[in-house]
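Pasting a structure below so you can have a look.
Of the protein chains in this complex, all but one are displayed in their positions.
Each chain gets a letter, A and B, in the order it is written, and its residues are counted from 1.
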Amino acid sequence: MEPVLISPAKASILGIPTVIFSVLIPIAGVALFAYIMAKRVAPLVFSNPDFRFDRIPERIKGVLKLWLAQWKQPRYMLAGVIHIMLFAGFIILSIRSSSLVIVGIHDGFVFPGLKGTLGHVYNFFKDYAATMVLIAALMAAYRRAIVKPKRYDVPKKYGKPHTGEALFVLAMISGLMITESLFEGTMAAAAVKKGFEAEFIAPLTLAWIFKVSMTVLPIGSLQATHVIAYYLHDIIFFSFLCFLPMGKHFHVITSLFNVYFMKLDKGTVKPVKWGVADDKLDELKSFGVKKFEDFTWKHMLDFYSCADCGRCSDHCPANAVGRPLSPRFISIKARDYAFSHYPLRGPLKASEPLIGGIFEEDEIWSCTTCGACEEECPLMIEYIDKMVDLRRGMVDDGNVPQSLQKPLSALEKRGNPWGKMEKKRAEWAFKDKAFQAACPVKLLENGGNAETLFFVDSISSYDDRIIQITQSAARLLNAAGVDFGVLGRLEKDAGHEARRFGEEMLFQSLKEENTEAILASGAQRIVTADPHAYNALKKDYKGLPPVYHISEFIAEAIRSGKIRLNGNGDTGKVYTYHDPCYLGRHNNLYDIPRDVLDAIPGIRRVEMEKSRDRSFCCGGGGLMLFYEPIEEQRMGQLRVEMAKTAGANIIVTACPFCMVNMEDAIKTSGLEGEMEAIDLVELIDRHRAV
Amino acid sequence: MSRQVFAYIIHKNGKPDDTALEFVTTARKLDPNAEVIGVVVGSGADLDAAAGEAAKSYTSVWKIDNAALAYPLADGVRKALVSVLPQNAVILIPHEHFGLDLAPGLAVKLDSPYLPDVVDFAGLNGDTLTAIRQEFSGMVSTHVACDIAAGAVITVRPGAFAPDESTAAAGTITDKSGDVGDVAVGRRYLETLVAEVGDVDITKSEILVSVGRGIEDQDNLEIVHDLAKAMGADVSCSRPIVDAKWLEKSRQVGTSGQTVSPKVYLACGISGSFQHMGGIKGAPFIVAINKNPKAPIFQVADVGIVADILEFLPELTEAIGEAK
Partner (left out) sequence: MEILVCVKRVPDTSENEIQVNGKGTDIERDDLVYSVNEWDNYAVEEAIQIRDRVGGTVTVVTVGDDESEEVLRREMAMGADNGILLSDPAFENADGRGIATILKTAVEKGRYDLILTGAQADDGAGQVGGMLAAMLDVPYASLVNVIEVLDDKKIKVGREIAGGNQEMNEMTLPCVLSIQTGINEPRYVGIRGIRKVASVEIPTMGARDLGLDPAAVAPKVKRLDYFVPDMGEGAEMLTGSTEEIIEKLMELLKAKGGIKS
């Protein structure tokens, strides 16, 4: 039977059978791709270990939700939908693309299982997929070239805009769709012209448009177009494949792995070196990441996987206030370092120190570890662990900003960053005789036990303003009938920021002392009003009784009726709740504080636009209070503006550091009288029906 | 024979320093019966002028003229003094940068006890002198005693004693230059690098709003600038603000910074260390605002307010603005 059109497998040009190209192009393409991939894998050979081969069911779930279902993409709706179109299209077309390669060698090849009805159904969907991908690519190109969303901008210090790279890839993707549809459309058009039965093409798809419009062309043109389209597709396909590992589209290959190997435990910090136990840390010659090869293989994979989308930096509070940190460029700069030091051609370049090289000191110290970047990243790229590792490296070299040295020394000597005396740690409970009489607090520093340990932590023990919150917390715990005690001078700073600022050994020392004191108290539960302490005790410490945030205790007490609330007027007051990073994002505790607030009769509460997992960091806690950043304004000031925009005049906080930063921002923004900050605990205390 | 108490006179461009007048009081308090002799070291016309000025306050002035000591280099001055002073001399030297260079070594070479940074005397019992010093950045005071029969080298905190302004001494000037031998030393003066004046010369300001550690953060400095603007004042600061690089060195008031003599001085969030207060001359009206009621500044200020400057200053600025 006469073929409708001569297929590439059978065609020839100038007497040369084109099937030779069908064979050579894939061989060359795959060989080049394998070569490039080998070069890309090279740095991972020198990397530090990362234990991510366990917990397979959780990982598979993660892949299904985050990779296959593109769960995070709709956080930016338009871009997300466009990307889902591209991604879904690619997944569906993967079968078509593979079979196309073989079709050029073996005419009429179809994958086993797709010969019958299933094959037709597939062809139907794949046509829509290709059309969808083309539309998505054109929309994306329009956004890149015309709309130019801000998050794609490249600040001058980071180099030239990446628009060219983006448009080039979109052009290749469009080319793939067009050539594939041309290949199919020309065949169908020729069939129509010759009066044969044509393969059914889904209506209104690209291939259908080609089929319908190209019936006017002579068979010869259709034939030429058919073969040329095929080889164009082949060339573009393998060029695209080889181009993937060259830039931001590496994520097309690495995303599945990056998501599979993602970090499963939010709020934790990786050990100094996986496989080295805490008590063996002294044996390590070097701490932290000082050169590129000190990163773990997963972190290197992260750098490769960055799609340059800028969602992380768009939500980074440090970036928003003009600090020299943009998470996106942490990844891009590191990726480019890997590309240049492990080049495709030529010898490896000698390793250079990262700090003072691609990264600046202040860039790394600027991070508040709020986690907004990690929350946004659709590829599950981690930043906090890298920041901590880079800081560990700087601390190891003695390279710590002067403003942080005094508080670190005070933490070491006195167990709190202000250098206040240990014996005064529980003065908040005992110095004021009136308070002591009205609100008895068990002091466990000389023995004695309590069912619940109230871990106060440093700022809540020593800061005059925050002590007011601590006293409210104690009153509420008493009202709730909780048998609680405090460790007093036996309590040391939880060490949450000491660890995250890279002073691992100081953290280990604080952890040991606190763990010993907590276990000696015999407490069955721990409660704290400080989300940083909460996160530390829950995630950084081992072997402790369960840890709760005080809002959980209050919620329970309200539910059981032990605490009853009255709404006392509050006319004109509009409240908004500011999610602390270490309660919200890092520990998924969003609803309980809100439920507690809403239990106040008649309360008027509004949500800020950036709330829950998009909450905007107040400025940071612990050691971050001492650091002197380079910034245009303070995070707190931006946050207070957000509260105002939401229509609130009272910001409710649930973290002592948020309180410090909010009150500070209210003062420096000149909003005193217009805006107020109150802690959740204080608010409930105020509304308590006694 | 009464004891001889020497007062080392620091002078510049022919004029003695304020400490020269203070030492008249100091010497009298140390030993009312002593013969007090002012010592001026230097060279040429400047030295003669200084000696003449000193003679108005001291009944006896010893002049040491040596070309190598035209710029007062401590090691060389020490050699000169060792040749000229009697072995059992009691000598007062100001506790400032020159005194710190000169006095300890002088005490060694004269084999005399050394009393540094004395702020007062508590009595002379025969040859046992009791003095008062401070330790731990001025947090505590101590009484110290030593036997001055064989002499003593005492550095005195500038401003600790009141200056004796009377100029009726009509003292005699004795030229001791001949007693001095070779003053060559292993240290050579090169030059003095003058600090950049900066945009404002606070030494000429009449009203100063001065800020210290209580401002907490560089970004808060705005409220200080606003207040200064409302008052028509200049902004100055204490050392920690300059160390943190939040303001230029030319704004620092203190013994290692600028000496100011305004009419009104607002000390905001400044604890009041003597190094800082040592930079304030004259008798300005000092208002201190500090959230620590125990801050030492409340001892020396005229008016004190216990408040958080972060809250108080903007309110004060607003009130001044409204009143205008």
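Quick note on the criterion: a contact is a pair of C-beta atoms (placed from the backbone, for glycine too) under 8 Å apart; a residue touches a chain by one contact, two chains touch by 3 or more.
As the structure is a computational prediction, the values presented were derived from the model and not from experiment.
**Student:** Of A:213, A:340 or A:409, which one is in contact with the hidden chain?
**Tutor:** Per the contact definition at the top, the residue touching the missing chain is A:409.
**Student:** Pick from A:234, A:314 or A:396: which residue touches the chain that isn't shown?
**Tutor:** A:396
**Student:** Looking at B:4, B:26, B:238 or B:252, which residue reaches the missing chain?
**Tutor:** Among B:4, B:26, B:238 or B:252, only B:252 touches the chain that is not shown.
**Student:** On chain A, what residues meet the omitted chain?
**Tutor:** Touch set of chain A with respect to the missing chain: 281-282, 287, 395-400, 402, 404-406, 408-410, 412-414, 419, 421-423, 503-506, 509.
**Student:** Could I get the residues of chain B that touch the absent chain, sorted low to high?
**Tutor:** 73-75, 78, 96-98, 100-109, 113-117, 130, 132-147, 185-195, 206-207, 230-233, 243, 249-250, 252, 255-259, 263-264, 266, 285-288, 297-307, 311-312, 315-316, 319-320, 323-324
By definition in this document, only the chains that are shown with their structure count from here on.
**Student:** Would you mind writing out the residues of chain B in touch with chain A in their complex?
**Tutor:** By the definition above, chain B touches chain A via 217-220, 222-223, 244, 310-311, 314.
**Student:** Which bits of chain A are touching chain B when the two form their complex?
**Tutor:** Within the complex, chain A touches chain B at residues 403, 628, 633-634, 664, 667-668, 670, 672.
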